[in-house]
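Note that one protein chain is taken out, while the other chains of the complex remain in position.
== subunit A ==
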Amino acid sequence: MASPAYELTHLEALEAEAVHIFREVAATFERPVLLFSGGKDSMVMLHVAAKAFWPSPPPFPVMHVDTGHNFDEVIEFRDRTVGTYGLRLVVSSVQDDIDAGRVVEDPKAGRNRLQTAALLRGIREHSFDAVFGGARRDEEKARAKERVFSFRDEFGQWDPRNQRPELWDLYNGRHRKGEHIRVFPLSNWTELDIWQYIEAEGVDLPSIYYSHRRAVVQRDGMLLAHTRFLTLGEDESPYEATVRFRTVGDATCTGCVESTATSPGEVVAEVAVSRLTERGATRADDRISEAGMEDRKKEGYF
């Protein structure tokens, strides 16, 4: 009989909500796709998606929007994971856009901003109508305004002043041909929830999320990995440090933090006392202006 014992823990509640969203999309869209970078949020998405459709594999492919400036460990991990889960991988590459002259690279600005064009091209070329993203509302204040089902017009644009009301667990995925819906199953998760879930579920991650030695460069108050994509300034000299990454993305603008955490449990302990947001600490592109994220989202960024 009914009793107050019927209660979910916060991680179970977040997982149940995400499972519901995955199933809702699979049931109501024709061509969904899951954005997959090999980073921790996209790994948690993939893990939850696999659980949602058990014993079948997730009924959609995954797409990597590839800036070309990758950490080797992450690309190796991406390909291995796609094989393990039995998924089809679609790659939409920024380099292709640069080579074709569709976008122009500014060597100083990094390639994150150029991802929008590659993302929209990938969506258009494959006629995807629902695109799962791992964005969380706790990441940034423009993200905090985002719906779970986010309508995008034929140009992929977000209109923050005209969003569809979203009530209960009823989601409105209506769209016309050429338009699509961005879907964010992890909207209500925080960075700490992600790491607690990774620990509880044993989710596999690229090795760079855990402490390791590597050559780094100090730039604008951040630690950047010294990779073949980084052009050193005159006063910059690389040195060895013990670090890990809190996010993975374009290697030229994703910073790392000094850390000795070598397991999910140790990372959870570290995240729980951290006084910096992951984006504030490690994402150069978020520092452009107070409305940087909002402006990019309006253009079609996820």
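The definition used in the following text is that a contact is a pair of C-beta atoms (placed from the backbone, for glycine too) under 8 Å apart; a residue touches a chain by one contact, two chains touch by 3 or more; residues count from 1.
Quick note on the criterion: contacts and distances are computed from a predicted model.
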- Choose one: "4Fe-4S dicluster protein", "Adenylyl-sulfate kinase", "N-acetylglucosamine transport system permease protein" or "Homoserine O-succinyltransferase". The correct choice is the protein name in UniProt for the chain not shown. "Adenylyl-sulfate kinase"
- Item | Residue, one of A:Glu7, A:Glu30 or A:Asp235, that touches the chain absent here | A:Glu7
- Task: Specify the residue from the set A:Arg137, A:Arg182 or A:Arg244 that touches the hidden chain.
- Result: A:Arg137
- Query: Which of A:Phe36, A:Phe77 or A:Tyr197 sits in contact with the chain that's absent?
  - Reply: A:Tyr197
- Touching residue (missing chain; options A:Phe77, A:Phe151 or A:Tyr209): A:Phe151
- Residues on subunit A that touch the omitted chain in the whole complex? 1-4, 6-17, 19-20, 23-24, 26-27, 48, 50-56, 137-138, 140-145, 151, 160-161, 163-170, 172, 174-176, 187-188, 190, 192-193, 196-197, 200-201, 274-277, 280-281, 290-291, 294
